[in-house]
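My structure is below; once you've seen it, I'll send some questions.
Removed: one protein chain of the complex. Kept in place: all other protein chains.
We call the chains A, B and C, going by the order they appear; numbering starts again at 1 in every chain.
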Amino acid sequence: MASHSHSEKHAHITTYKTYLIVWAALMVLTVITVYVSYVDFGTMNVVIAMAVASLKAALVALFFMHLKFEDSITWVFAIFPLGLLFLLITMTFVDTFTRVVVP
Amino acid sequence: MAEADIEQPHGHHMDPATEYSSSKLGMWLFLGTEILLFGGLFAAYAIFHARFPEMFYEQHLELNRTMGAINTCVLIFSSLTMAMGVSAIKLGRQKTAAILILITIICGLTFGVIKYFEYSAKFSHHIYPDTSIFFSLYFLMTGLHMIHVFIGLGILAVVFVLTLKGKFDAKYNTPIEMGGLYWHLVDLIWIYLFPLLYLIG
Amino acid sequence: MTWIPEVASNLAGKVDGVLLTITLLSLFFFVLITVILVVFAIKYKRKRDDEETPYITGSEPLEIIWTVIPSILLIALFVYGFVVYKEMRNPPADAVDITVTGKQWLWTFDYYNGKKTLNQLYVEQNRPVRLVMMSDDVLHSFFVPGFRTKQDVLPGRYVQLWFTPTKIGTFDIFCAEYCGTGHSVMLGKVNVLSPEAYDIWESGLPGEGGQSVASLPPAELGEKIYKEKGCNACHSVDGSTLVGPSFKGVYDHKVELADGSQVDADENYLRESILEPQAKTVKGFQPVMPSFKGILSDDEVTAVIAYIKTLK
Partner (left out) sequence: MANHTIAHDVYVPFLEKKGFLSWILTTDHKRIGILYLVSTSLFFLAAGIIALLMRFELLTPASDFVDPHTYNVLFTLHGSIMVFFFIVPGLAASFGNFLIPLMIGARDVAFPKLNIASYWIYLLGTAILLVGLLKPADTGWTFYTPYSATTNTDVVLMTFGVFVLGFSSILTGLNFIVTTHKMRAPGMTWHRLPLFIWASYATSILQLLATPVVGITLLLLITERTLGVGFFDPAKGGDPILFQNFFWFYSHPAVYIMIIPAMGVISEIIPVFSRKPIFGYKAIAYSSLGIAFISFLVWAHHMFVSGISETAAMIFSFLTFLVAIPTAIKVFNWTATLYKGSIQLHSAMLYALGFIFLFTIGGLTGVFLGALAADVHLHDTYFVVAHMHYVMIGGTVMGFFGALHFWYPKWFGKMFNETVAKIAWFFVFVGFNVTFFPQFFLGVQGMPRRYASYPAEFESLMSLSTYGSWILGFGILVMVINLLSGLISGPKAPENPYNSLSLEWQIPSPPPHENFEEIPQVTDWTYGYGKKKELEV
């Protein structure tokens, strides 16, 4: 069979406690991001908001979605689409914002 | 099914372990496509935000931050109960699992109700998808997300009924886990939508 | 038959250089592969069913050779193509500006001296021209094969294109980006004039097309205008309906208008239709016809009407 033996990994069941800690962290981050949005940091606002959101997303993916305990192939297919999304955004950006403005 | 007689001479194609890991891989692949489906909207958001920063700033103030924040909490909480539900069934606690899934569903419905009030508030202010690029993005992103919430709720409803009927136990619980993964994705996307639309605009 | 249109701009020769280089390189690889294919297919054709073949699974040196050599060639080609492109996209500072507007389905050209022409672009030999282009509706693309240059024309944003015409003559303008029903008739001409001829054209009255208006009989001049000013994009002369009603049998017929009323298509109506098309819209058609006020001179309108009258 192609698959390696995952059986030990599957046995992993996250405890309620872990989940609650992660949840608490998510709530704290939500409060932070809402709070920060009332303060003006200029362009840093975007950066902070996105950083916090990514941190939250990572927590959800790693723990709630168990990614932390998945095999490498799942990791590849979880991350590759993000790479493509990044590519789509950056390259469209490069095009849109380096165009010559004709007087 | 009419096929059953000749379809199943050898029984299942796969042993349960492979079936489980296949489903999981399949689900992750599907989540990847979902991200890229939203990807077009994220890309559009990025482009137009950079082009019209003032418009985004001014118009995002019209969104209701409080409602957005409440919805974020609701959705994160539902993700928590969902995750706990998966752990519960893996420990063989069918009843706990069912209750946790039910809470998840209720949270999802709450999210929908709040969103409904938000939408109607916008409509009553004569704000529609064609009002401006920002509101186009707002309605399309949250609208597509809403569709996903409803699909997720549909899946969870089925899973809930099956759990009540005792179809799942510590050994076999793939559908709960798959439904859970889908639900977390819905949460995950909202985690980005909330700051993008409500906070930084 | 010629292989490629006459070289008529400063850019054309350079583009041809790129084309020629890639052609030669491609020919080399194409011939190489074809010859090997044919030779092997003949030489190693199966003669007996139990022929023995060697167990060859690959060769690293070969693999490296046919990865590295094409890579180098391809990168060189990229650089060559890019350098020429760079020049094609950057107009010199002393270029003459002409504003080009594309709309379904004709080109209008506005010159620095207030002149305006339709589908006919007038430029001076050996003087760089910069076209500043915009579309009124959908995408179009300004393409002059003789100049080897092309640029899509977009609504809501100016784009530019430049060239220095080097040959006197007329050259085709094609619309190369699909723009709807009349796409294939959205044609025009670039008239490259000698400096003397250009001076004469330049000092002519605004609105006057050029030297050719001279002394044709009105109906013939009308036909010429019909073809050159883009009427043919929307109006047929054989009775078939394109975007607008056919000219065949229009004259002196009762025309039913969109508001339900009827008018006689006499000279006055036709004149009005051309100069103020939106004043009366024919039933069953969209009010998309552009106004030709300021584009066609009085004489030209008269000529077109004379032409329409001949189409019974």
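Simple rule for what comes next: contacts are C-beta pairs under 8 Å (C-beta built on N, C-alpha and C of every residue); 3 or more make two chains touch, one makes a residue touch a chain.
Because the structure is predicted, anything quoted here is derived from the model rather than measured.
Engineer: Which chains here would be touched by the one that got left out?
Structural biologist: A, B, C
Engineer: From the listed residues C:15, C:129 or C:190, report the one that touches the chain absent from this view.
Structural biologist: C:15
Engineer: Name every residue on subunit B in touch with the hidden partner chain.
Structural biologist: So the residues of subunit B touching the missing chain come out as 1-3, 6-7, 9-10, 13-14, 18, 21-22, 25-26, 29-30, 32-34, 36-41, 43-44, 47-48, 51-52, 55, 128-130, 132-133, 136, 139-140.
Engineer: By the contact definition given up top, give the residues of subunit C that touch the hidden chain.
Structural biologist: 1-5, 14-15, 18-19, 22-23, 26, 29-30, 33-34, 36-37, 40-41, 44-47, 51-59, 62-63, 66-67, 70-71, 74-75, 77-78, 80-86, 88-89, 137-139, 141, 143, 145-146, 148-152, 154-157, 159, 172, 174-185, 187, 240-242
Engineer: Since one chain isn't shown, list which residues of subunit A touch it in the complete complex.
Structural biologist: Residues of subunit A in touch with the missing chain: 1-3, 73, 80-81, 84, 87-88, 91-92, 94-100.
Please note the rule applied: only the chains that are shown with their structure count from here on.
Engineer: Based only on mean CA positions, could you tell me how far subunit A sits from subunit C in angstrom?
Structural biologist: So the centre of subunit A lies 49 Å away from the centre of subunit C.
Engineer: In whole angstrom, what separates the CA-based centres of subunit A and subunit B?
Structural biologist: Once rounded, the distance between the two centres reads 15 Å.
Engineer: Based only on mean CA positions, could you tell me how far subunit B sits from subunit C in angstrom?
Structural biologist: The separation of the two C-alpha centroids amounts to 50 Å.
Engineer: Among all residues of subunit A, which ones touch two or more of the remaining chains?
Structural biologist: Correct list: empty.
Engineer: Residues of subunit B touching 2+ other chains?
Structural biologist: Answer for subunit B, listing residues that touch two or more other chains: there are none.
Engineer: Touching subunit C in the complex: which residues of subunit A?
Structural biologist: 100, 102-103
Engineer: With touch defined as at the start, can you tell me which subunit A residues reach subunit B in the complex?
Structural biologist: Against subunit B, subunit A makes touches at 1, 3, 6-7, 10, 13-16, 19-20, 22-23, 26-27, 30, 33-34, 37, 45-46, 49-50, 52-53, 56-57, 60-61, 63-65, 70, 73-74, 77-78, 80-82, 84-85, 88-89, 92-93, 96-97.
Engineer: Of all residues in subunit B, which touch subunit A in the complex?
Structural biologist: 17-18, 20-21, 24-25, 28-29, 31-33, 35-36, 39-40, 42-43, 46-47, 50-51, 65, 69, 72-73, 76-77, 79-80, 82-84, 87, 90-91, 180-181, 184-185, 187-188, 191-192, 194-196, 198-200
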